[in-house]
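All protein chains but one are shown at their positions in the complex.
Read from first to last, the chains carry the letters A and B; within each, the first residue is number 1.
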Amino acid sequence: MDWQLVTQSLGGGILTGSVYGVAAVGLALVFGVVGVVNFAHGAMIMLGMYVVWYLHQWTSLDPFLLSLVAAVVGLGLGWFIQYVLVNKVMGTGQEGPLLVTVGISLIFVAVAEFVFSSNPRSVKPSYGDATFSVGPAQFSVTRLIAMLAAVAFTLALHNVLRKTDLGRSIRAVSQNRTAAQLMGLNVATVYAAAMALGAASAFFAGGVSASLLPVTPNAGLSLMLMSFVAAVLGGLGSIRGAFAAGIIVGLAEGAGALLLEGTLKTLVVFALFVLVLLLRPEGVFKR
Amino acid sequence: MPLLEVVDLEAGYGQIRVLHGVSLHVERSEVVAVLGANGAGKSTTLLTVSGVVPVSAGTVRFGGEDITSLPGHLVARRGLAQVPEGRGVFPQMSVEENLVMGAIQERSKAVRRERLRRAYDLFPKLGERRRQNAGSLSGGEQQMLAISRALMAEPSMVMLDEPSLGLAPALVETMFETILTIREAGLGVLLVEQNAGEALEVSDRAYVMEQGAVVLSGPAAQVKANESVRAAYLGV
Partner (left out) sequence: MTSSSTGKPDTSTGKPGTVPVQARPGRSGLNRTVKLVAGALLALVIVWIAAAGSNHLLGLATVALMFGAISGAWAMAGGLGGLFSLGHAAFFGIGAYTTAFLFAGHGVSPWLGMVAGVVLAAVFGACTTWLSVRFRVRGSYFALVTLAWAEMLRVIVSNVTPLGRSNGILVPYKAEPTFADLQFSDPRAYYALAVLYAVVVTVIFMVVKRTRFGWRLSAVRGDEDAAAASGVDVRRVLVAVMALSAAVTAAGGTLYVQYMQFIDPELAFSPTVSIDIAIRAVIGGPMVALGPLAGSGAMTTMTEWLKMSVSDSPAMNVLLFGVAVILAGRYFRNGLAGIGASALQWIGRRKERHDGS
C-alpha cells in the first residue's frame, strides 16, 4: 500500500474529524439535556459559515477569530429558538420538536438563499497557501488551525459544563429533571441555555469550516449528517465522546477515501452510522 | 398560622386524577407523617405541593402565602425543600457537586463553603467521599446525600419521600435521628413512610391516605392506636 497516501488520507481524516467533532458536541449536548434531536443543527452550521464569510469580507480579520463572533450569534439564536419554539412543543412526544426543528432548518436555508444567493462563496485566511508536512504527507496550515480551534472550543465548552454554575445546572437537569427542579432550577431556562451552547458549537463549527469548504445555503447538510454520526457514536450526551467520535468519523471517511473513489467514501461513514444507530444498546434510544 | 397548609388538593397525571381533595398542615418544629399503601398518592401529594405536578383544584399555602400555582422552581426557592422518592441524586456528579446544587440559588462562595462544612459535620461519611460520583455511593449514603442536599438551601421545611426505603436497620435509626435534628432546628418536616412503626415513633402527628384522600389523621399516638392502622400498617 502507498504509505504516503495512507498518511495523507488518515491525517486529513483527523483534521476534518475534529471539525465534525465540535459540531457533534453541540448536537450531543442538546440531545443529552433537552432530549431533542436538533434537525436544525446543519442549518445553524451553515449560518455560522455565512457569518464568518460576511464578517471576513467586511473586516478582513482572521476567520478563526471571527468564528468566535459566529458562536456568540449562535448563543443568542439558540436561546431564542428553544425559548420561543421548541420549549412549547416539549413533552408531547418526539414529533413536535422534530417538526419544529425541521421547519427552522428550512427557514434558515431559505433566508440564506435570499440574503446571500446560492452562489458558492469562499473564505481564505492570510496563511491560506501555507502547508506543513508530516512524514511523506502534506497538509495545509489552515486545516491545522481549524483543528486547533475545534479542540480549543470543545475544551472551553467542557470547562463551562464542569466548572460553572450554569454548567452544573445543565448537567443536573440532564441527570434528573425533577430533582433539578426541586433545587430551584427553571428547566425551561436551562433547556434554552443548553440549546444556546449547542447552537454556539454549530455556529463555531460552521465558522471554522468556512475556510475549508465552499459556503453555500446547503453546505450544512453533509456536515450535519457527519455530526449526527459522531454524536450517536459518541453515546449521545457525552461531550468528550462526541468529540472523539468526530475524529473517528473523520478517520472512517479518510479510510473510505483510500478504499473507494470519489464521493463513495461517505458510504463508509453512513454504513458506520446505520450500524451504530441499530446496534447501540436499547437504553440509548429510550428516553 | 401553619407553615404549610394544603386544602382540598386535587391533582393527577394527564387525564388520570390521582388526588381527590387532600387536606393537611404542618407547623414549624413539627414532624408530620403521611402513611398509606402503595399507589395511595403520597408521592403525588408531595410533588404537587412542590409544584412539579400541576394542581387542578384546591390551595397550597406556605408561610402564609398562596403558592398553589407557583411553578416548581419557585416553590423550592421559597424554602420548601423535598427529598424525592428514590433520592434523586445526580449520579454523574460528585458528592460535593450534588451538595453545591442544593445551594445553587445562593451566589456567595463563602456561604456555600460554610454550608458544605456543616453538611460534612452532620455526615462525615460524605466528607470522605466528596470527590466520588454520587452514583457510586451506597443506598444509605445516597439518602444521606439527598437529605444534606435539601438542607443546603437552608429551607424552612423539608418533605421526605420514603427516606428509609432500602436502608439497613442501623442506618434507618440514624436517618430518623437526623429527622429529629432537623426538627430541633425549627424546620417543619413532612415525612412519607412505608415504615409506619418507626415513622410514628418520631412524628408529632400523622395522616393516613387511601386512594388519593386522607382517611385518618391525628396525633401520632392516636393514629398508632387505631385498630385499622395497626392491622394494615403495623402488622399487629
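One rule holds in what follows: contacts are C-beta pairs under 8 Å (C-beta built on N, C-alpha and C of every residue); 3 or more make two chains touch, one makes a residue touch a chain.
Keep in mind the model is a prediction, meaning the values are calculated, not measured.
For the chain excluded from display, the touched partners among the shown chains of the whole complex are A.
Annotation: of A:V102, A:V134 or A:V160, A:V102 touches the absent chain (contact as defined above). Touching the chain that is not shown, out of A:L15, A:L225 or A:A245: A:L225 (per the contact rule at the top).
Among A:V37, A:V151 or A:A188, only A:V37 touches the chain that is left out of the view.
Contact residues of chain A toward the unshown chain are 36-37, 39, 85, 88-89, 92-100, 102-111, 113-114, 217, 221, 225, 228, 232, 261-264, 266-267, 270-271, 273-274, 277-279, 282, 285-286.
The rule is simple: only the chains that are shown with their structure count from here on.
Residue ranges of chain A in contact with chain B, taken from their complex: 165, 168-169, 171-172, 175-176, 178-187.
Contact residues on chain B toward chain A in their complex (touch as defined above): 47, 50-52, 71-74, 76-77, 81-82, 84, 88-93, 97, 100-102, 104-105, 149-150, 153.
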